[in-house]
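Every protein chain but one is kept in place in this view of the complex.
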Amino acid sequence: MNKTRLEAFSDGVLAIIITIMVLEIKVPHGHEFADLKPLIPKFLSYILSFIYVGIYWNNHHYLLHGLSKVNGKILWANMHLLFWLSLIPVATGWMGEHNFAKTAMALYGAILLLSAIAYFILERIIIMAEGKNSVLAKAIGYEIKGIFSAVLYILGIAFSFYSEWISGAAYFIVALLWLIPDKRIEKVFASKN
Amino acid sequence: MNKTRLEAFSDGVLAIIITIMVLEIKVPHGHEFADLKPLIPKFLSYILSFIYVGIYWNNHHYLLHGLSKVNGKILWANMHLLFWLSLIPVATGWMGEHNFAKTAMALYGAILLLSAIAYFILERIIIMAEGKNSVLAKAIGYEIKGIFSAVLYILGIAFSFYSEWISGAAYFIVALLWLIPDKRIEKVFASKN
Amino acid sequence: MNKTRLEAFSDGVLAIIITIMVLEIKVPHGHEFADLKPLIPKFLSYILSFIYVGIYWNNHHYLLHGLSKVNGKILWANMHLLFWLSLIPVATGWMGEHNFAKTAMALYGAILLLSAIAYFILERIIIMAEGKNSVLAKAIGYEIKGIFSAVLYILGIAFSFYSEWISGAAYFIVALLWLIPDKRIEKVFASKN
Partner (left out) sequence: MNKTRLEAFSDGVLAIIITIMVLEIKVPHGHEFADLKPLIPKFLSYILSFIYVGIYWNNHHYLLHGLSKVNGKILWANMHLLFWLSLIPVATGWMGEHNFAKTAMALYGAILLLSAIAYFILERIIIMAEGKNSVLAKAIGYEIKGIFSAVLYILGIAFSFYSEWISGAAYFIVALLWLIPDKRIEKVFASKN
């Protein structure tokens, strides 16, 4: 099976996910600046989700970079990841529409957590297929960042019922964590090429 | 004619189909968890259709893998397949909106059946163009799985007026049938490469 | 400039145009088969437009196949073509929503005519850049089919005020005209490769 087409399909889906999210920012009805005010929570949640999809696109790229052969398991693990990511626009819209309401914060965190789990599964399946000595297996090593993210998502979901600010902060910290480039991975791939 | 562009266009259309389906899961109006309840049938039908489009993408990939030259007939048989697949989001939305109502189940089954027929036509046209001794012709052989799927679709449509559960089960079984990797095809292609 | 990226961008836009048209077929509100009735004109206009976009994609493919170098003029002539094609979903939606009303038929014909003109301009600019002895220039020769299509579009627009059936027939005949493979072009390209 062809890696190029798997990448192209995933890129297409991710490009559509990141772009249709903007459709949730509906054109405001009035024509005063005050009419833009209800768009502020929508805009903020759009920024956060845009960064998240960007991070997933970036990491997905690394994940498949080290891949030499696609099998059926990898293909479906990839579909599974795309499935959860495809729900981000709905969760983002709900969060923005109801001004970061507690239930929306919990749902958003749940979608992020399930996406992270799907990513982890895909990673394991790729490493299983490529072998323990593959470039990817070496590059990833001990997944401190992934575990830390999962803990923060769970905290974000749990605390959403107490304060929407705490869960918002948790999701924001995870995004920052992944925005900062992972020197380790870059180095391993650079030394290979 | 260029196979790459046919694949790229089909991938684009399939990526859009699979992603715009999520637009049917409209952002709920209230901000309580109870407001998510009407989303459950929409979510379930989204999962089923996501798997179906995924299966078609996967199989489409195999179909074109063995193809050496695109002609006008193949191109239009491919368009015909994309046409029926492009109606899956509408049928999915109807099914989800009306909680798997009997008529929606029948329509959904009809779209799946027509997609399967379009797929079968494309397959025959490719084999006709490539010759009986081509990799694809050998890989496919006797199409027990395709015939079985068609029978299940027809049963699903027929029984939708009696019970929506039976047709739901029929469509679900077909999806499972195709999710399980077809060792036979994989082996023939692997032995070729 | 890179031909591949021009093709990829055009394929992306055409794939999105062909797929978002289906969004005009809104999920019906009731759950009886009778509720599908207002979808019939929408469905018929969707079929017609699907075929048209398919034809443009196919022909666009041929047009760029013979191209060796992209310049700024070709790029903008291509954008101009994509612009008119991008209006097909709106015209299709209007035609379907109002059951092939006369004004909608005229607008639809106008968009088709402007798309055809844009295609003709792109063709001339490519031939100008490639030279009179290029593969494309030889393949196209005297454009009887293009002129005939334009005449039919104009007839369709003019007669839409008299009878929506005549214009519908005109647009349908043009689609058929282009669906039938152009042996001449295929032969010239085949002899080259």
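Letters are used for the chains, namely A, B and C, taken in the order the chains are written, and counting of residues starts over at 1 for each.
Methods note: contacts are C-beta pairs under 8 Å (C-beta built on N, C-alpha and C of every residue); 3 or more make two chains touch, one makes a residue touch a chain.
Bear in mind the structure is a predicted one, so any value in this text is a computation, not a measurement.
**Student:** Of the listed residues A:38, A:54, A:72 or A:146, which contacts the missing chain in the full complex?
**Tutor:** A:54
**Student:** From the listed residues C:89, C:109 or C:156, report the one that touches the chain absent from this view.
**Tutor:** Of these options, the touching residue for the absent chain is C:89.
**Student:** Touching the hidden chain in the full complex, which residues of subunit C are there? Just list them.
**Tutor:** On the side of subunit C, residues 1-2, 5, 8-9, 12-13, 16-17, 20, 23-24, 72, 75-76, 79, 82-83, 86-87, 89-90, 93-94, 97-98, 101, 103-104, 107 touch the unshown chain.
**Student:** What residue numbers in subunit A mark contact with the hidden partner chain?
**Tutor:** Output for subunit A: 7-8, 11-12, 14-16, 18-20, 22-23, 25, 27-28, 31-33, 35-36, 47, 50-51, 54, 57-58, 61, 65, 179, 181, 186.
By our rule, only the chains that are shown with their structure count from here on.
**Student:** Centre to centre, using CA atoms, which chain is the farthest one from subunit A?
**Tutor:** That would be chain C.
**Student:** Call it same or different for subunit A and subunit B: same when shared residue numbers make up over half of all numbers used at their interface.
**Tutor:** Copies use mostly different positions to touch.
**Student:** On a C-alpha centroid basis, what's the spacing between subunit A and subunit C, in Å?
**Tutor:** 37
**Student:** Residues of subunit C touching 2+ other chains?
**Tutor:** In subunit C, nothing touches at least two other chains.
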